[in-house]
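The complex is shown incomplete by one protein chain, all other protein chains being positioned as in the whole.
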Amino acid sequence: MTRILVFLEHDENGVTDLSLQALALAGSLGGEVEALLVGQSLAAAVEVALAHGAAQVLTVEHATLANYLAGPVSSVVAAVVTERDPVLVLFQASTVGNDLAPLTAGRLEAACLVDCDGVERAGNSWRLLRTEFDARVRAAYQPEGTGPVLVTLKDGVAEVRATAGGGDVIPLDLSPAGGATGEVLRREVVKKTVNLKDARVIVGGGAGVGSRENFALLERLAEKLGGEIGATRASVDAGWVSAERQIGQTGVTVKPDLYIACGISGAVQHLVGIRDARTVVGINSDPSAPIFRVSHYRIVGDLTSVVPKLIELLG
Amino acid sequence: MVTSENFYQDNPDLRFVMEQMVDWAAIFAMRGDTGHAEAPFDSVEEAREANLDMLSDPIGTIAAQRIAPRAEDVDRLGCRLENGQVIFSEPLQRNLDDLREAQLTGLTMDPAYGGIGFSKTFYSAAVELVSRADASLMNFFGLQGIADTIQQFASDEIKNEILPDMASGLLSGAMVLTEADAGSDLSAVRTRSLLEAEENPDGDWTLTGSKRFITNGCGDVLLVLARSEDPAKYGGGRGLSFFLVTRGERVQIRRIEEKLGIHGSPTCEIYFDKAPARLIGRRGHGLTRYTAWLMAAARLGVAAQSVGISEAALREAEAYANDREQFGKKIAELPAVAVMLAEMRVATEASRALLYATSTFVDLQEGAEKLGLNVEEKKYGRAADLLTPMVKYYTSELCNMVTSTAIQVHGGNGFMKDYPVERLFRDARITNIYEGTSQIQVDWAVVRLVRGELTAILEPYAGRVWEDIELAELAERLHDSRPLLDQATACLKQRGPEYRDLMARRVVDMALDHYVGWLLLAQAEKWRYKRKVVRRFLADALPRLRMNHEIVMGDRTLDLERLVEA
Partner (left out) sequence: MSYHIIVVVREVWDTRDLVGEPLGLDGVLKPLPRRFDPEDLNSLEQALQIKDREGGSVTVLSVGQPGEVDVLRECLYRGADEAFRVTTDEDLDTGARAALLAAAIRRIGAHDLVLLGVSVPEGENSLLAGELAGRLGHAQLTYVDSLTELVPGQVTCRREIEMGSEFVRLPLPAVLALGVYLLKDDPRTPRAAKAMLKLKLKKAPIPEWSAAELGLAGEPRRMRLAGLTALPQRNVETHDVDAGSEAALAALLRDIR
């Protein structure tokens, strides 16, 4: 029987949604699904994994693994893969999975593909699907040779499914490889207080917004429209807006009825996050900004004059 | 604002002129860039590729990606004077840093002093590219002629001391010529330079007096025109010498001007308070030789700046007209707007054609001078002397027309600061004033036209056979206009200096319409699109030639220009 290993990410909120999607996908592919949990205080996460389709949950608990860091976690995952010999190892297309899977593949000299949005069986092997070139092309990849195939999966790859549960828990006595590995000094992570995913109206701001003061204008517009504020990574980096509002490759993917893109040039990293917006209004001083290619309404102008006018018109 | 990644690559006309029209082989050969054992390049092809590649990157990329996006801020923030110090705005400082880091501060300077040693033709293109991004930055970028002047005329000691730091961009320069009462008439300069130690005629001069309207007067290396001779013995221009002054506490910036345009370029009033100065070249040659040399380079620079501004305005207008809809269609499709766009495009491409034809003559003359080829030096020198004032006049006047028309295409929007054409229009306005007003340029040019110095320039076209029927037909019409030009020129010669001054602009315009016609026709041989351009150009130029001919041959007098009730 083929064995599929699923690496589960977990944080203070438990096992991540992406990880549960990966479990569901693994279940749909047929075979023995094993989940792998690495870290500390894993009891709660183990229960969640068992309730979502894992036939077995492998755990590696170690003090040095409390905070995720590629080096030590990868050494553990490589050891588990070697020992359990799965044909397929699923990770999440997150800043953990996309960090961990390639490094582990490098160590094992195994096949690896990141950012897949589909995995299908193809005879004895797999067909890995990925969206490329600005979401214009779907590419299919075929792993070759023997050995495990490591894959990271994008959001939406499967529906999370609760199952009856009742599998085994197998604690593994492994510790990270020795030597200097580095450490996570601190994390600056915001608590999630907004749900951009379900927002009907989002006013997004990019590098072109220029300042925190101008972002306040966007907030007023969002308020008038009963919507939320969204942002690109650049404006999060600049400190104008909280990271929980980041939309795009490493942020959330949104599907509002109305997206007003202010001072957003339209880098691919951001566009992937707003692809499902029903109506897009672009406001940018550069008429050739790529954002206008996906905009239903195109306003070429300075947002510091356009946005106040919109606010005023909204009364 | 219309954005681009590369101002060279996105400009088919400039590329066409650079890649197909400029006679690089002749320029390289005359300058010694190729063709001998110590030449910097093995072949013409290699040298040509190095030149064009440099225009594309870093110049075209920096202009498009760095300088152009900052132009609006540079204009808005301007420069300030605080405690005698000129303070640059942050975006301006970034522009200067970018130019320095990309090693673009010694483009024409001799490699012996750390320069790149490229031609004037190349430099004109570089100035055009930078000016399209930000016209005001040309007043820093375009000051490389100051270093050239030092290289040409100063002592080895001064050259070794100053030039390497100018090449690396560590030192910037200024040409310090004009005074409150000495603008177009520089022979009226009063700033005194006194020899402190009369017994040592080689050094220790001090300068006293004030200078006004000094572009980048806060620069580190100042080339100052000052009176060194006793006015009783050597009056006017003959009493003026050229001095090098470095920035110090005896050089005081008293104010900077509030200007209509080019806000990124500080225009200073300087007071020299017994400032130590070093003589450059020979006493008494300040105006006649060195200033003339420096001004010729500066005029070519302003012509290139004008072409750059025109290009920017043309693009803004074309983008707007193809975007804006009125009466249910794009305004570019309305005949009244189409006419404006065509006029702008023809003016820009005609300006460019003349700019690089002139630059080539300047390169050939300088090369011939270095090689000691007297006959060639005279021949190309005469062409450069005539065409330099003509191109400065032509491109700057057209630049004013193009930017004004660009606003017109934008309608009410163009009058607002929301669109770049407003700034372009203000920046354009200086081009036909500084480095000699249009009237001064015309004055220079007409004297040479009357001497018949256009004849040699037109010679290659006189007996030329055009194999293509369409081009031959256009050439025929251009040939037919030649007698009109010759008659008008002869008329000026015959009717004396006062009538010449009165009609100077008309005849210079005729010469320009005729010569630029040939340049565009030659372009049409190599690029089909240009057939339309030359047709469109001649459709206006030929009637204009006939009109000017009629006016010149008529009986107008100076009296008619003084419309005061007697």
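Should a chain be cited, it is by its letter among A and B, assigned in written order, with residues numbered from 1 in that chain.
The criterion applied here is as follows: a residue touches a chain if its C-beta (ideal position, glycine included) is under 8 Å from a C-beta of that chain, and two chains touch if they have at least 3 such contacts.
Quick caveat: nothing in here was measured; it's all calculated off a predicted structure.
Student: Using the touch definition given at the top, which of the shown chains does the missing chain touch?
Tutor: Even though it is not drawn, that chain still touches A, B.
Student: From the list A:A44, A:I170, A:V189 or A:A216, pick the residue that touches the absent chain.
Tutor: A:V189
Student: Which of B:N11, B:T34, B:T61 or B:T388 sits in contact with the chain that's absent?
Tutor: Residue touching the absent chain, from the options given: B:T61.
Student: Among A:A35, A:L50, A:L113 or A:C262, single out the residue that touches the unshown chain.
Tutor: Considering the complete complex, A:L113 is the one touching the chain left out.
Student: Since one chain has been left out of the picture, which residues of subunit A touch it in the full complex?
Tutor: Within subunit A, the residues that touch the unshown chain are 69-71, 74, 94-96, 98-115, 127, 130-145, 147, 180-190, 192, 207-208, 210, 225, 232-234, 237-238, 243-244, 246, 249-251, 258, 268-269, 275, 279-281, 283, 290, 292-302, 305-306, 309-310, 313-314.
Student: Across the whole complex, list the residues on subunit B that are touched by the chain not included here.
Tutor: These residues touch the chain not displayed: 40, 50, 53-54, 57-58, 61-62, 66, 69-70, 91, 94, 98, 101-104, 107, 116, 323, 325, 412-413, 416, 418.
By our rule, only the chains that are shown with their structure count from here on.
Student: Per the centroid of Cα atoms for each chain, what is the distance between subunit A and subunit B, given in Å?
Tutor: Centre-to-centre distance between subunit A and subunit B: 56 Å.
Student: Please give the residue numbers of subunit B that touch subunit A in the complex, ascending.
Tutor: That would be residues 1-3, 319, 323, 418 of subunit B.
Student: Would you tell me which residues of subunit A are touching subunit B in their complex?
Tutor: Contacts found on subunit A: 285-289, 300-302, 305.
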